[in-house]
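Note that this complex is displayed minus one protein chain, with the remaining chains in position.
In order of appearance the chains are A, B, C, D and E, and numbering begins at 1 in each one.
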Amino acid sequence: MRPSGRKTDQMRTISIETGITRHAEGSCLIRVGDTHVICTASVDERVPPFLRNSGLGWVTAEYGMLPRATTSRTRREAAAGKQGGRTVEIQRLIGRSLRAGVDRVALGERQITIDCDVIQADGGTRCAAITGGWVALKLAVNQLMRAGLVTTDPLVDPVSAVSCGIYAGQPVLDLDYPEDSEAGVDGNFVMTGDRLIEVQMSAEGATFAREQMDALLDLATAGTAELAAAQRAAVA
Amino acid sequence: MRPSGRKTDQMRTISIETGITRHAEGSCLIRVGDTHVICTASVDERVPPFLRNSGLGWVTAEYGMLPRATTSRTRREAAAGKQGGRTVEIQRLIGRSLRAGVDRVALGERQITIDCDVIQADGGTRCAAITGGWVALKLAVNQLMRAGLVTTDPLVDPVSAVSCGIYAGQPVLDLDYPEDSEAGVDGNFVMTGDRLIEVQMSAEGATFAREQMDALLDLATAGTAELAAAQRAAVA
Amino acid sequence: MRPSGRKTDQMRTISIETGITRHAEGSCLIRVGDTHVICTASVDERVPPFLRNSGLGWVTAEYGMLPRATTSRTRREAAAGKQGGRTVEIQRLIGRSLRAGVDRVALGERQITIDCDVIQADGGTRCAAITGGWVALKLAVNQLMRAGLVTTDPLVDPVSAVSCGIYAGQPVLDLDYPEDSEAGVDGNFVMTGDRLIEVQMSAEGATFAREQMDALLDLATAGTAELAAAQRAAVA
Amino acid sequence: MRPSGRKTDQMRTISIETGITRHAEGSCLIRVGDTHVICTASVDERVPPFLRNSGLGWVTAEYGMLPRATTSRTRREAAAGKQGGRTVEIQRLIGRSLRAGVDRVALGERQITIDCDVIQADGGTRCAAITGGWVALKLAVNQLMRAGLVTTDPLVDPVSAVSCGIYAGQPVLDLDYPEDSEAGVDGNFVMTGDRLIEVQMSAEGATFAREQMDALLDLATAGTAELAAAQRAAVA
Amino acid sequence: MRPSGRKTDQMRTISIETGITRHAEGSCLIRVGDTHVICTASVDERVPPFLRNSGLGWVTAEYGMLPRATTSRTRREAAAGKQGGRTVEIQRLIGRSLRAGVDRVALGERQITIDCDVIQADGGTRCAAITGGWVALKLAVNQLMRAGLVTTDPLVDPVSAVSCGIYAGQPVLDLDYPEDSEAGVDGNFVMTGDRLIEVQMSAEGATFAREQMDALLDLATAGTAELAAAQRAAVA
Partner (left out) sequence: MRPSGRKTDQMRTISIETGITRHAEGSCLIRVGDTHVICTASVDERVPPFLRNSGLGWVTAEYGMLPRATTSRTRREAAAGKQGGRTVEIQRLIGRSLRAGVDRVALGERQITIDCDVIQADGGTRCAAITGGWVALKLAVNQLMRAGLVTTDPLVDPVSAVSCGIYAGQPVLDLDYPEDSEAGVDGNFVMTGDRLIEVQMSAEGATFAREQMDALLDLATAGTAELAAAQRAAVA
């Protein structure tokens, strides 16, 4: 039933390649099927003004797409002179999601910026960015711990994210672009262990029933567990 | 337990005053407790380029706050030279939510713009904007029907929205500002009849369990039903 | 002769409702006929850099219109990404006018920002904004005096403003929108007591004689006196 | 009494050099004392959209200052990324003033843009810009008439402008910068023949009496007459 | 003498991997030592307005850097709200350089946009972008030729670019970042076959002699020949 031939509860192939750029404190190239995202973590010993002398750390994120990550070329946001509403929404989501899984006291008063740049898009880029972003963050934290700058690991369970939706009337896991562009109802689920961090279900020109919501939550719980295993393997 | 003394499942007082401005095709001032929002609907016989000659209508929304709607003065976005990320997120949500409740074929090839301007804020402004925005939209549609420009009512059940969250460890309905600023987990629920349109649960520095998610959905179902009754009364 | 049936020297009905928003130190909704403006005063104990350690206070103003305050919808300035030339001119005028009636030594080193937001427009919005802005300012100053932060009242006579113009060849007082859009010559007069603060006579594709100027000054003197009485009543 | 030693009713030396740039259809360098402004007129056979097929012409203006036209360097507006409020006010004034002296039917459906760029500033730049702008406009119109594109002269009396104010308690004509920066009350007067086009009296932290207004109008009437003579000589 | 141990006339290792993204008509990842750039070519059947109905094609380019392509994180241009002067200079150079090697009649009335995004920077990013950009362009042109849309190959010799400079008093080829940041005199040379397209020699706080200019031209001629061989191999 799915264009890719996957089962309704089947994730795409996941691959996470770490250490892909020489300058960043942490980095990876995450591939979820044909969605490819470069994630880097940059450590800055200064925090934003509202946190000075608080002893608390901060994690923030920025998101971008190369112009030809998409089927047809998308205008470069730097040339357009601003980040679009979709970009701003996504990078706020990534930052909020990763912060939910961080012990900010243990991190100490420093900021880590996660940059997520989509090299090739095939649906689910924000979820891949969160999942890959956590890996880059963990690698940067590991470096801080090796350097003795952080003593207690501020990260416990991986934070991972997956999109689900109602496609052709059925709840399906990990939408690719052909599914995403057809689904009237879809959403993003961010989890850590068996706890929820963010649920964003959205309908465009449609509505959905409570039981469908429940089915999607079940799919997402399984999918994020699979992603978390890949994250743990990548940072081991 | 709640600062306002309300019960956990108790909405604030709702009031919807219609016809509050002379120029708009539909308008209301919605008050949900101390949150006050002016909503207007403006009909434009032209649609955006991507819909020309499609026979389909469009509903879109814009959102703003007067600078002193808030406890301390907030910088005017027009003076800052752009709409902030929060504003963009909110107005996209309002537009998407209202469109989910519209039969765009019945509306015909025209656009209705809903402007939601917060006069006084005390939490839940985006939910009040959706709820009041639907009333303004319905009044404008009624005028189109009286003029014979629309023959089948494109709106059936009201679209209404409420925020819920975990406050002091307990799921509560219709957060006001003192609750909202304390809650680590909260969200917005948009419903029409017993169907869901949008669920946005979000945690800042926290996580939540599946059962809490279920409890919040129960509260939201009851709250939006109460709002729908007020909407029906207002447009009767 | 006038579309509204008013006499040439007749003002529209004036109403000033105070205390209309909970957060602002001073606020009112002024109605001059069908022109309705919300004015709020926000006190900030810091002054702009050029006044630091001068002992002098500052009053500034910002102006906006809800998109559907006008007959057809006007583009939201925050969405357009900047305040238009007309807005900038108006808010500079409001600030300058109010400052002319303030003893800045008595006010002390603090800033009061007057926000004037037009809810419904029918001509003369800048004049209503000045008149209502003074009321909001006075209420905020009264609060500062009750709190003992200001000991000598920095405001004496109300500052009020009215537009006049040559309509159908005759000098008329307090132009409404149908008159304003026809008048080739019109202007705004700001006064306090019997003194002038600002005179802005402007002709679009027309010119005017010195005697007409004199007649308009006479009308404005009477009109602002009537407004001042309403202002005094509102703040009493 | 005046820093320059001038009498209260004495203009600065006026010089208008025409044809100062090779490309423009009309141009001049106007010097009013130490205020020097380059004015050019550019003819465009297209009009703005709102005038298409109306048969009416349009005159508009833009204003700028070289960064070091002022005592200390002023930031370049192109580098700042926008025109300041003062610039926008001034160029709207110039355009409106010049249009008041144009027969737009006789001009025919074309647009003339007047660019006024201040090379050296010593007070009264907007008045010099209007006065010089009219000369550039007239020269461009003459060229159109010689080419047979315009048959009836759309310009009759020169449009000229002068600033006046209350300096050291006395009404004075044609303020230079040392006077302008001291005067609490000053204004700009635009006239054509014995008719008024624009009166902009403004007080910063001060007020003025009706008789002072009258005295300034008298001074301005004499000053603009002197400017008109210089304009006529320049275009002869 | 060189930090990398290279000889003065020795290029870094060059690698060009093609077909690295699924959506673009042509793409490659070029690595010149530790400088890595993703280049994509996007074909658009429409040309810019100034070329409509001219029968001529157009090639243009855009350039960007991922924020953490650099040693310390660089602010994202989309977030800053504009492309910096350096970016604009570079992308104009890339477009101009590639156009010099294109027969625009043979290309036909269509536009090809080359996007060059630096993944990792170690000096010479604009030269790598030109060299890799030509490869992406050639691959896109090959696709057009296979589809029969272009019949005569509009590209003959590869266009390639290299930087040279005076380092520690000696002319050296293909500067890496440690050399580039020390060299007071350096430049970029774009060539095709034995012909020059662009020479940009620049000194910061220094000057150079005519003989040094000649030595650098010799080095660049050899270096671009080596790059051209790698380009030919990549597109074979």
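Simple rule for what comes next: a residue touches a chain if its C-beta (ideal position, glycine included) is under 8 Å from a C-beta of that chain, and two chains touch if they have at least 3 such contacts.
Small disclaimer: the values here were computed from a predicted structure and weren't measured.
Of the options D:69, D:129, D:172 or D:201, the residue whose C-beta touches the omitted chain is D:69. Remark: the residues of chain D touching the chain excluded from display are 21-24, 27, 34, 38, 40, 42, 44, 62, 64, 66-73, 76-83, 87, 113, 115, 117, 119-120.
Considering the complete assembly, chain E touches the hidden chain via residues 82, 85, 88-89, 92, 96, 99-101, 104, 187, 192, 194-210, 213, 217, 221.
Definition applied: only the chains that are shown with their structure count from here on.
The contact pattern of C-D recurs in A-B, the pair among A-E, A-B or B-C where over half of the contact pairs coincide by residue number.
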